[in-house]
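Apart from one protein chain that is not included, each protein chain of the complex appears where it belongs.
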Amino acid sequence: MKKVLAMVLALCMVLTASMAMAEKVEFFQQKMEEGPQRAYAEVLARFHAENPDIEIEINTIPDAGTVLMQRISTGDIPPIFSDYPTQTQFKGKVNNGYIECLEGNEFLSRVNPGMIELGKHYDGQTYALPLSQNYMAIFYNIDIFEQVGIEGTPKTWEELIAVCDKLVAAGVVPFSFGDKDAGRVGHCFQALSQATYPGVVDYVVSVVNGEATVADNADAFRKIGERMLKLHEYALPDYMGTADTVMWENFATGKAAMCITGSYARGTILISNPDLNLGAFPIPGDVYDESPLLTGIDAALCISAEATEEQKAVGLKFLEFISRPENAQLWSDIDGAPSCLLGTTYSDPRVAPVIEKAATGVVCDWFGSKVTTQVTTELYQVVQGLLLDGDLDAYIEGLDEAIEAAAL
Amino acid sequence: MTSVNPKMKVGTSMVHNRGETFVWHSLRNITLAAGLLLILFPMWLVLINCFKSLEEASQSFFALPQSVNLDNVRELLQSQNYFRYVGNSLLVTCVSMAVVAVFIPLVSYAIARNMHRGYYRFLYVYIMLGLFIPSQIILLPIVKQMSSLKMLNSWGLILLYITFSLTRGVFLFVNYIRALPIEIEEAAQIDGCTVVQTYFRIVLHLIKPMISTLVIMDVLWYWNDFQLPLFLLNRSRDMWTLPLFQYNFKTEYSFDYPMAFTAYIISLLPVLVVYCCCQKYIISGLTAGAVKS
Partner (left out) sequence: MHKKVLNRDRASFFVITLPALLLYSFFYIYSVVLGFYYSMTDWDGLSRKFNFVWLENYGKILKNKAFFNSVTVTFRYAILMVVFTIVIGVLLAVALNSVKRFKTFFKSVFFFPAMISSVAVALIWDQVFIRALPNLAPLFGVANIASPLGNKQLALYAVLFVNLWQSLAMPTVIFIAGMQSIPDELYESAVIDGASMFDQFRFVTLPYLVPTITVNAILTLKGGITSFDYAKALTGGGPARSTMLIGIKIYIDAFGDTPKFSIANTESVLLFLVIALLSIVQLTISSRSGVNKA
């Protein structure tokens, strides 16, 4: 009897001790949209069921990128956080030793090797676990296309324009644009410019380095600008005053047949109209085989190099957990973006044209992987200016000035 | 140039022109009506739409809701930690205010009554420097400092509010107190009152109007501030104040705008209640102090 009592007592002590030990570990999650928030919450619930002694708390805050940067520069880094490993800003964090290297962890082998390659740091090592892929595409309303009698999806620029004309002839507005935020204009510009002129980022890099000017290569950039303007001829009115959410809403409710946006919007579009027959195809250039699909790593998880050993252990455990195929599948199903992990399937056949294109390997990354955010932000402003006044000469001049201004 | 001499300009008629009065009154009434419309119309839109479902709102944005539908409110109160945020906001606002209301007038009193001494003159100018410094310059250093002091929490925020309130507070009070007659205080001191006794027995009563002005201005600031809480209280949702909760809806419910409107309304609610009860005192309180500054 005494023995049992002693054992119960000891057990109680161990339990209380371990409960006192179970400090909450913060997971700083950068995406505010409903889809990813729910996806992480579901996976975390499963994680807690398997590890009742560990408590991870998700922290999502407005202006997450800014807040994360401020926390790092003030030495208050969240132990686990999500980030974008292909961007130069992330590489800056790695270079300064803020992020734990993940090499040697078994779970990395569960990731699509192409995505590992894409997310590697300059030193060839992996610092973040890629969870999902993003892509820029033309999302379209399959029902409208069928009603108007458009078969298949356009593969070249000429075909796209033919589709637009056909839609206009049928009394349908082809495009919904939302150009109020320079960032959205910029995403469209990034995708269209790379599809039109695959070498555009490298050229911008050479301009940043002072080896060339945009004016030297005016024809190529003019062509991009002309195409931006051309597409806006087919747009719903007041696109400059339209915010992204309204753009998605207009498209989702059938006011326009197409919408150029990122995979991140897919979930939101479907929330707005769950019955929408939503398809997607890559943004076409002149020749199908040569115009790359803009795709990158959308969500990736990493661990602070300055976390305590216990926090790091918890972090690794969580990364291992979320990278298991069944959990990755769950996450991807809720979030709505294709997973980076092997053994998962992307269930939606209507996005096949994009997935096929991605499989050909003719892909490109976001501008942010090669130039700083200052440069891209400045470029966005100039492109937004082009949409406002349609002045191509000012736009060419503006691009050079913008890159110079960003060099501060 | 603009010296006051009402007799300088002599009108042509002795009797007040009725037509002119009429024109003036109609102009005035039109101005006021337009202002009223401009202020109330957006609030009205927000209010009626928070009782609608998304479908109903997109069909008829301007119409009255078909029924008083409290689903949005219910969902928000269930899914979000609303009362926690109200509690956090209350804590930060009340504690900061209590300290500031006692502390700033006292400091200003010390400065105002000793302006002939070098130290106090220096202190005054030193604190007044803050009038010229844009807030952006201190944002990062201050967060860095708070972080190294392990004060990234409500108490750190309160401490910063107290400090940052000094400039405006001292500016308002020092001038106000200096204009008060010093004789009564001198008499009290001869009767054996200490400085603190003199302050609480005499000075405090004289500066009451100014204190109410300070309290109102600062409470509005603490309650509505967004930037400092964003940078100091970002480690967990449990620490959020109401403005963070409001801003959150910009992205989280970007689609479901009736929901976002509901969030705005319910976060305005505490202020609204206080304002409706005490608007008379609030406005007259502000006026009282403002005359002298």
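Should a chain be cited, it is by its letter among A and B, assigned in written order, with residues numbered from 1 in that chain.
Operating definition for what follows: contacts are C-beta pairs under 8 Å (C-beta built on N, C-alpha and C of every residue); 3 or more make two chains touch, one makes a residue touch a chain.
Just so it is clear, the structure is predicted and the values come from calculations on it, not from any experiment.
> One chain isn't displayed here. Which of the visible ones does it touch?
Computed over the complete complex, the missing chain touches A, B.
> If I consider the whole complex, including the chain that's not displayed, which of A:M69, A:V148, A:L276 or A:A313 touches that chain?
Missing-chain contact among the listed residues: A:M69.
> Can you tell me which of B:L77, B:L90 or B:I138 touches the chain that was removed from the display?
In the full complex, the listed residue that touches the missing chain is B:I138.
> Could you please point out the chain B residues that touch the chain left off the display?
Those residues of chain B that touch the unshown chain are 1-17, 20-21, 24, 28, 31-32, 35-36, 38-40, 42-43, 45-46, 61-62, 103, 106-107, 109-111, 113-114, 119-120, 123, 126-127, 129-142, 145, 159-160, 162-164, 166, 170, 175, 179, 189, 192, 194-196, 217, 220, 223-227, 242-243, 246-247, 249-250, 257, 260-261, 264, 267-268, 271-272, 275, 279-280, 282-283, 286-288, 290-291, 293.
> Touching residues of chain A against the unshown chain: what are they?
These residues touch the chain not displayed: 65-66, 69-70, 72-73, 87-89, 92-93, 96-98, 179-183, 237-243, 246, 368, 372-374, 377-378, 381-382, 384-385, 388-389, 401, 404-406, 408.
Definition applied: only the chains that are shown with their structure count from here on.
> So in the complex, the part of chain A that touches chain B is made up of which residues?
It comes out as residues 26, 32-34, 37, 57, 59-63, 67, 70-71, 73-76, 78, 244-245, 248-249, 268, 271-272.
> For chain B, which residues count as touching chain A in their complex?
Within the complex, chain B touches chain A at residues 140, 143-144, 147-148, 152, 230-231, 234-237, 244, 247-248, 250-252, 254-255.
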